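Yeah, one chain of the complex is gone here, protein chain that is, but the others are all in their spots.
All chains are identified by letter, namely A, B and C, in their written order; residue positions are counted from 1 within each chain.
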Amino acid sequence: MSGATPPEVEVGLAAPEPGPRVEAPFGRRACPVIATESVGAYRLLAVEDHHGPAPLPGQFYMLAAADGWGGEAGERPYLGRAFSVCRSRGTRLEFLLERIGPGTDRLGRLSPGEQMLLVGPLGIGFSEPAAPSSTGVLLVAGGIGIAPIVTWAEALIASGAQPLTLAGFRSRAHTSAAQLLGGDVQIATDDGSQGHDGFVTELLEAELEHDDARAVYACGPPMMLEAVRAICARRAVQAQLALEEAMACGFGACFGCVVRTTTGYRRICVDGPIIDARDLDETWLER
Amino acid sequence: MSGATPPEVEVGLAAPEPGPRVEAPFGRRACPVIATESVGAYRLLAVEDHHGPAPLPGQFYMLAAADGWGGEAGERPYLGRAFSVCRSRGTRLEFLLERIGPGTDRLGRLSPGEQMLLVGPLGIGFSEPAAPSSTGVLLVAGGIGIAPIVTWAEALIASGAQPLTLAGFRSRAHTSAAQLLGGDVQIATDDGSQGHDGFVTELLEAELEHDDARAVYACGPPMMLEAVRAICARRAVQAQLALEEAMACGFGACFGCVVRTTTGYRRICVDGPIIDARDLDETWLER
Amino acid sequence: MARALGDDGRVSIGSLELEHPVLNGSGTFDAIAALRTFGDELRRRFPFAGFVSKTITVSPRGGNPPPRLWETPAGLINSIGLPNKGLRGFLQHDLPELATLPVPLIVSVAGFSYEEFRHLVAEVAERPQVAAIELNVSCPNVKSGCVMGSEPDETGALMEVVRSLTSKPLIVKLTPNVSDVAAVAEAAERGGCDAVSLINTLRAVAIDPDTGSPWLGAGQGGLSGPAVRAVALAMTLDVAARVRVPVIGMGGIERGQDALDFFAAGASCVAVGTESFRDPAAGTRIRDEMVALLAKRGFESAQSDFAKVSEPTKK
Partner (left out) sequence: MARALGDDGRVSIGSLELEHPVLNGSGTFDAIAALRTFGDELRRRFPFAGFVSKTITVSPRGGNPPPRLWETPAGLINSIGLPNKGLRGFLQHDLPELATLPVPLIVSVAGFSYEEFRHLVAEVAERPQVAAIELNVSCPNVKSGCVMGSEPDETGALMEVVRSLTSKPLIVKLTPNVSDVAAVAEAAERGGCDAVSLINTLRAVAIDPDTGSPWLGAGQGGLSGPAVRAVALAMTLDVAARVRVPVIGMGGIERGQDALDFFAAGASCVAVGTESFRDPAAGTRIRDEMVALLAKRGFESAQSDFAKVSEPTKK
């Protein structure tokens, strides 16, 4: 670390293009869990949020269990965890969780009546396709990345668009989540146990081959998003990606959640998680 | 801290008189909770311990919940907590808990079927009254200190003695625990809501006034034990006290649980918790 | 010496007047991003008595390569790397916006040489919007190779360079990664600082379990959160016993009781860092909890008695 050498990249603090955003009530609030359900390998968690506004598709919340956060043996989870809103109906917010560690484990074991602590809605949401309105909209979901796609598909359909969702999963055990989707859906599985046998990005290539005047929205694992970025860059197709990075705060306080963009490091909690694919530095995935 | 000056007190590591002890299986084992019950303001917790020997009255266990130990918000409880065995029946062990902090809170919320982690039996138990067998035995319990007294009263009765238990509580809300006691019982409450209006040590004074050829066994808050010690010292009555100190390990490893005795600091987990009242340094309560 | 923490709960550090004794830790609350997230409600319910900016440097910095975060038992390791727009960018873009906050502004600065510190302090101090300056001395001096806050002599020399530049309060933010933090605090006091704050983060490393290599992009980072609280209390007690300037205590404060512990250790003010990540309004909650605890303990006026809690261990 040396102040003498100029920074490798631009600071990434220059005001980004403002994305659509609904402001969050200040602070953390307790919300009761009102329903939980298994959706294939995932878990759907519904809470009653009386004090928050309706979020935009693509926005997220920081969640923690009111009890038992702090975990086993003095261990993690300690900080809140970020989750995209999967569906919202009035004061009811739904989240879809994949159990991958102590935080998702604890949240997945919540029962109706228990309290969840929540901050949000946070970040910026998806933007409508740029006018002139394209002939169609392609949504690409990889695994649990389907969560924000569900609510975005709903919103698009409500506004009269006819999105086609390409949903990729590891295997048949995970595909039930596709039933949450409205509109047309094509499924791919890595092991070929359902739908297309292969990557969802192969479906995307085929669709764009067929008609590339469509806006693309994608959420999924980093490798998938990179493939989407590269495909869309090659074809000059407009794409918005919903990124993930480990987050400590979710509201721009810690500078921990950055991704490398062409103009420097960007905090994906305040200047994302939705980001224009063209803004990503090509090396964004390199560590 | 200086090595040049001689230690204030003797080291207290000299082999103490060996007390009765049942050895514990080495390590920590998981035991299912099989029953829980409220006993007035206290909580009774029964576990099935298939792999441990029957403990002696006065011995204790280090307990932790298998899940959710580590507590809320990354906070305590982190270490195990010490609990005297209150009753044991075959492989069934019963503990009586007073909720005073995060550890007792968590343990108090365990339900049948959940797992508890347990190390023990630990420490030394009560010793039979010295021969020639005294005309009687007086047991003195203060509040939650009743736990080891319950099992000791049972054992004494089984061996043909006729103990009289003097049990003091804050108020009527706590006295239900006295129903766990076999043999004769006199109750005192601090607020006079049941039984003698005043301290249980007043009952003790009265009993010894009447007949001081009896052995005394006591467990309760430090101030009560000090009163018992002083009373018995004055009358040259033999007394065994079950002490409490915050413990990190329970098996002599940390040297954290010492009490000041006439021969130096003594670890009450390995060389107690039962200790001859005459061994206590008169200033043992001073901090 | 007048007490920094008054019976009314107000704090005076030189000319800096605070309504109550809870600040944010530098770099743990970006008020500008928070305004975008929470809107004007943040202004109305601002959780701190003063706002401490993220540390700024002379040149702009992008910060460290990701990943920048690792969660530990009851703690967080960060290796953010002081990303900031640089002095010019800060004065031009951020200062006007920070000046709209309802509380006094304390600007945290870090130089990689005495010269840089001189430049930063001179430029920042002359802005009327700035109420006080915090000197983050956890960076290495590129000339000596030594972290300026790790040696009393370096800290003393730094104070000599900057003290004469301004009469505004100068707060020295101490690093805990030293053998004797109180000796550094004494040097800062001899050099004329108006207060010291501590602790900055403890040097820490996380290993990626999948590769066995360090997880953080920069290799190492700093530990904060409840895990460090007991260490921060020890250092606060030491420092408060050896200097007469006010001490701003921080490190793992989560609840009102934790804050009271720091006052008991001799602090006149506290700062909340990592806990704001979990609860953006933690500053307010912690203050309310303190007031409630003091009331419960029977002080006549809870509002007025932050100070009293510190008496048992005060010199």
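Basically, a residue touches a chain if its C-beta (ideal position, glycine included) is under 8 Å from a C-beta of that chain, and two chains touch if they have at least 3 such contacts.
Because the structure is predicted, anything quoted here is derived from the model rather than measured.
The chain not shown here is touched by just one of B:44, B:86 or B:122, and that residue is B:122. Checked against the full complex, the one of C:57, C:72 or C:136 touching the unshown chain is C:72.
Of the options C:120, C:170, C:204 or C:270, the residue whose C-beta touches the omitted chain is C:204.
Where chain B meets the omitted chain, the residues involved are 1-4, 6-15, 21, 23-28, 64, 70, 73-80, 117, 119, 122, 245-260, 264-265, 267, 270, 287. Residue positions on chain C in contact with the hidden chain: 70, 72-75, 77, 147, 150-151, 177-179, 202-207, 209, 211-214, 220, 223, 226-231, 233-235, 237, 252, 257, 260-261, 263-265, 309-313, in rising order.
Basically, only the chains that are shown with their structure count from here on.
Of all chains, the one whose Cα centroid sits at the greatest distance from that of chain C is B. Among the chains present, the centre nearest to the common Cα mean is that of C.
Centroids built from CA atoms put chain C at 46 Å from chain B. For the pair chain A and chain C, the distance between C-alpha centroids works out to 34 Å.
Shown for chain C are the residues that touch two or more other chains, namely 73-75, 225-226, 278. Shared interface positions of chain B, i.e. residues touching 2 or more other chains, are given as 70, 73-75.
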